[in-house]
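Step one of this worksheet: look at the structure below.
Just one protein chain is left out here, and the rest sit where they should.
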Amino acid sequence: MIESTQTKNPTPASVQGPAGGHEPPHEPAAMLRPNSLTGNIQPRWFLPACAAVSLLLSFALVVLLGDAEEFSINWALWFVFAAVIHLVLAYVITLVRINRRKAKDMFWRNLIYVAFTLALLPLVSVIMSVAIVGFQGLTNAGFLTSDMQGINASTDAGTQEGEHGVLGGIRHAIIGSLVITLMATLVSVPIGLLTSIYLVEYSQGGPLSRAITFFVDVMTGIPSIVAGLFGAAAMASFLSFADSLGIPVPGRSTMGVTAAIALSVLMIPVVVRTTEEMLRVVPNELREASYALGVRKWRTILKVVIPTAISGIAAGVTLSIARVIGETAPILLTAGFATRVNWNPFEGWMTTLPVFIYQQFTRPMHPTYHDPSFQRAWAAALILILIVMGLNLIARIIATIFAPKKTGR
Amino acid sequence: MSKSITAKNLNVYYGDFLAVEGVNIEIAAKSVTAFIGPSGCGKTTFLRTLNRMHEVLPGARVEGELLLDDDNIYGSGVDPVTVRTMVGMVFQRPNPFPTMSIRENVLAGYKLNGARMSRSKADEIVETALRGANLWNEVKDRLDKPGSGLSGGQQQRLCIARTVAVKPDVILMDEPCSALDPISTLAIEDLISELKKEYTIVIVTHNMQQAARVSEKTAFFNIAGTGKPGKMIEYADTTTIFNNPSNEQTERYVSGKFG
Amino acid sequence: MSKSITAKNLNVYYGDFLAVEGVNIEIAAKSVTAFIGPSGCGKTTFLRTLNRMHEVLPGARVEGELLLDDDNIYGSGVDPVTVRTMVGMVFQRPNPFPTMSIRENVLAGYKLNGARMSRSKADEIVETALRGANLWNEVKDRLDKPGSGLSGGQQQRLCIARTVAVKPDVILMDEPCSALDPISTLAIEDLISELKKEYTIVIVTHNMQQAARVSEKTAFFNIAGTGKPGKMIEYADTTTIFNNPSNEQTERYVSGKFG
Amino acid sequence: MASGDRAGAGLDRGFAGLARFAGIGILIILAFVAFFLVCNSWGAIYHDQDGQADSASFHIGEFISHAWPLVIGTLIVSVIALLIAAPVAIGVALYISHYAPPRASRSIGYVIDLLAAIPSVVYGAWGMTFLAPQLVPLYNWLNEYLGWIPIFGGSPSPTGRTIITAGVVLSVMVLPIITSVCREIFIQTPKLHEEAALALGATRWEMITMTVLPFARGGIISGIMLGLGRALGETMAVVLVLSSGPIAWSIIQSGRHDTIPSNIASNFPESREGSVHWHELIAIGLVLFVITLLVNMLARWIVSRHKEFSGAN
Partner (left out) sequence: GDNGNDGEDTTTDEATSEATDNGTEGGAEEEASGDLPSAADISGNFYGGGASSHETAMLEWISEFEGQSGGAAVEYASVGSGNGRSGFLSGEYQFAGSDAAMDEGEYEDSTNQCGPDGAFHLPTYIAPIGVAINLDGVDENVNLDADTLGSIFSGEITSWDDEAIAEHNPDLDLPSTNITVVHRQDTSGTTENFTEYLAAASSTWEWDADGEWPSEATAESAEGTGGVIGLASEIDGAITYADAGRIDDNFVTVNVEVGGDYTEISSEAAAAVVSASEPAGGGAPNDMAFEIARDTEEAGTYPIIQIAYTIWCNEYPSQDDADFAQAFAAYIVSEEAQQLAADVAGSAPISEELREEALEAIGQISAG
């Protein structure tokens, strides 16, 4: 630390290379090779201290800038100022005390910390919003074990008059969500995974693979409501076609499986794109090691390539499930809107949690007294989040069981 | 077990780039053959054609005939997988499977092919293979630890154990000892001497002493210049190659005067 | 340039596993020191502590003192990055940056600080470094091709060129020639002899002849058994180690009688 | 030996066939979707004048004037979302893969994944009830000091339900998608290469720019494209957050701008199947399709330019 000035102004001797005789000293070498070990690093307390100072300074700034009469703190502004001050402060101090490379490193490190904090803010905010109201809704008797049959404006009016608590539940929506999502997953994951396997392992950039990549890209841009329309139309024409062949089919196309088809259209591209990327980074030498043992390609793919990429694949699948389990618009058009439990995806209407949430939120049961509906909506949202969390956890457990053991070099 | 190998006018390409040209060689069954030559001359490339690993790379292809005993492995209707079960390979860089434990790595040839076997049978295979590769004592207490946690040398021996475990007819080794210490090297060399009683062995090495120690015949490869194809310059008994080569390039190379 | 290295009672851990125990060594500036020993004895591990690469692995840590000239590189306030600019390293496995061309690979160290240099200056650096690593002729026509398209040996020489290009004080080499043919090996050895005029060089090798050829002093490492820590058994002039070792283990190892 | 074990080879071919079949299956599904869209879009540009049958003619200009403000709105909202989300997501992914304490990084990744688990309706509700009012002072400030820039002009929204708020909400929604993809790729960066960079004396950031980011290029772009797909197609959140209207320069005014999906969702329930308006709604869906296509082609092109330097070898 003492020699920091020396670091910045290296003596000519220190920059001369071995072949220095015919080579004039040049800047890069000087910065690459400071001639002192110490003084090139900020002490451990530097970052926390710098952060604390920034927080204080920005606090002062926010108070100064704020309303003179009324003492109020704009949290967002505080965060922004603190982040900026911290970034600049840490950069400048490091630049002055050490050098530009270190300052740059410091700057990006802080920027990444800021990005991370920034990402946490909405998460905390959303989860708080959901959890606070939602938890209250969850405590209502029978919320998870009953459905919405017989629940109407009068029921909520009763709640308003204190005759009873908030009634009604989401059993039907949980079942609907799980059944429909499961079916969509059963369709999409095998198709998506197999397709990415085809793209990575089999196709060698041929026209078919280019066409697939191209169209998968296009599929990522299908608006969900259009997917719903498509699902409904496809099922209706399939049913009338099957009917004309004399195959016994349900009379109506509104049912769980139609929604699953619509969701698959949204899900497949996500599965393909994420898993494709994960398969591509599996090192070729592992494939070769397996081939060299006389293992067939399909076994190599299933037992070497996929396990090596499993954590990425699991993340991708979870992502795709999370992507579709929260869909609203396509479900309404394809699965209808049921108020009671229906386990059968091939007959009758179904409701999913997002549809339920949307309905309770945008069209509360009672025209003017919205509390019970909002409670149901947020509580259902909380359950939905918990379900996806659970799925995520399962995916991760699966991934950990098969994942490469990350030790060694 | 063990088969002879005959290459007839073999050209090996990477896309349009001819990497190895016109190789003619006859490798006897139950023998050890060493490939030597400067870096980049195509030893690895040629070796990989012997078990059709070459074609795994996109655009890579082979012209000519390559006979395993009397069957052309590049003939039509030949299944490369069958070829590879007959011709095992150990790579230049150790590549244990990162998802598998040491034990599973050794059994990979069986397990990946879906073979079912009793626990005791598997234990026996693991122990035999690891002993053969001189690794048993070092890893016997951590068979269930990941294979990637071993040192470079240990990893390479693990890969040898894995290849030997499936008992192929021919074993190709691409600088198998380049990451090993002398003792392990010695063990592998002993292993090779023992294996050659049953198997045909082809080994690429940069270590002349090793070539001299283990092989009966040696092939010298060379390359005229960058962008030019590699060629097999001379193929003869190892003693001839090292003591009395007929080609001047070979002579200069083995005496270290090259370049 | 060039610095001396002194280890005082150095213990190296992977998590709770003590991999190398109690190393005391003094490596003089402008000398070549070889580390030899059986596989798994901790040569790589110890070498990686010399430029604080060891701590890159999660859970890995070091106890004791390691002086570069007079500064403890594990002292508080020492920046590992600075240490690594002073102590360069060539790895056991060649690892050129796959996303960079050959040229960029060589210049990678310079590009770090965003230093601007003239095209001709850069060309000069690239040529000098590649010539030094005996690679220039093979790649001069494809400097803009990816470094990963080279053969193993070519890749390793590229890595050496990359390390040498930034002119560190100390160069650590972890079996740098294990993937090279004799000619390249010879070239690298020549390079080492030349570099040692200005740099301190530490080299891990399994090749006794190589150790004997290039190094002035040799350290022999050994390990009592699996799970036990590796130890430095003997450290002396290379001639002493190979001809007249004071320790019986060393004697058995260098004479190939080990194991 | 000629043909080896037939069963095994058959299985191999079977699996390859299966994989290929899945790929073709996707093409078929997409062909159906495209067929559906194109068929039903046709009526948007070729139809009869209101009421007068047998006088069908082209109305391309009409459709374009209906569609372009929505296209612009969709692009604005997606660009805002990506401008915010992509850098933050890459930052977060780097934090998880290279900065966080190794023990904590898994759980942190898990926490961020949670964001993906929140349904868009909830984001919409959160955006409209919580976020939008919070942003009002910011809009007032922007308008006061930067009002001379057209995009901050006009009278700032008193409710905060503007296109920029919608963009912010979308950015939160796409963040976990991009983060998740990037993180998985970043983690895959070969240790060997990272160590090579460190051994050259690179700082952590330099190591990242030298090895991690180039290695992950394709993955990052894939992640961003996935995020973009979501941003372009997001319906409910925008419906709830945005107070929509015709296009305008200002992005801090409410009652302005609309996006394609939200427009479809708002108008679809009341449009009669087969009517010109209905066809128009499907047709703007097709337009969104085409936009996605163009953006993705661009992305693919960027990735492919550096193919030979990819990290897998």
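For reference, chains read A, B, C and D in written order, and residue numbers begin at 1 within each chain.
FYI, contacts are C-beta pairs under 8 Å (C-beta built on N, C-alpha and C of every residue); 3 or more make two chains touch, one makes a residue touch a chain.
These numbers come from a predicted model, not from an experiment.
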Q. Quick one: which of A:M219, A:L333, A:A381 or A:A399 touches the chain that's been left out?
A. A:L333
**Q.** Interface residues of chain A (partner: the chain not displayed)
**A.** 141-142, 145-147, 149-155, 157-158, 163-164, 167-169, 171, 236, 251-254, 332-333, 336-341, 348-349, 359, 361-368, 370
**Q.** Touching residues (missing chain, whole complex) on chain D
**A.** 133, 157-159, 161, 239-240, 242-246, 254-256, 258, 265-274, 278
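Definition applied: only the chains that are shown with their structure count from here on.
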Q. Is the number of contacting C-beta pairs greater for A-C or for A-B?
A. A-B
Q. Per the centroid of Cα atoms for each chain, what is the distance between chain C and chain D, given in Å?
A. 48
(Q) Quick check: what residues of chain D touch more than one other chain, meaning two or more? (A) 8-9, 12, 190, 192, 195, 201, 203, 206, 310-311, 313
Q | Interface hub residues of chain B, defined as touching at least two other chains | A | 81-82, 86, 93, 150, 152
Q. Any idea which chain C residues touch chain A in the complex?
A. 1, 57, 68, 71, 73, 75, 77-79, 81-83, 85-86, 109-110, 112-113, 115, 117, 121, 128, 166-169, 195, 197-199
Q: Could you pull out which chain A residues touch chain C in their complex?
A: 1, 16-19, 26-29, 31-34, 36-41, 43, 100-102, 409
Q: Give every residue of chain C touching chain B within the complex, in rising order.
A: 36-40, 44, 92-93, 134, 137-141, 150-154, 157, 175, 178-187, 206-208, 225-227, 253, 256, 258-259
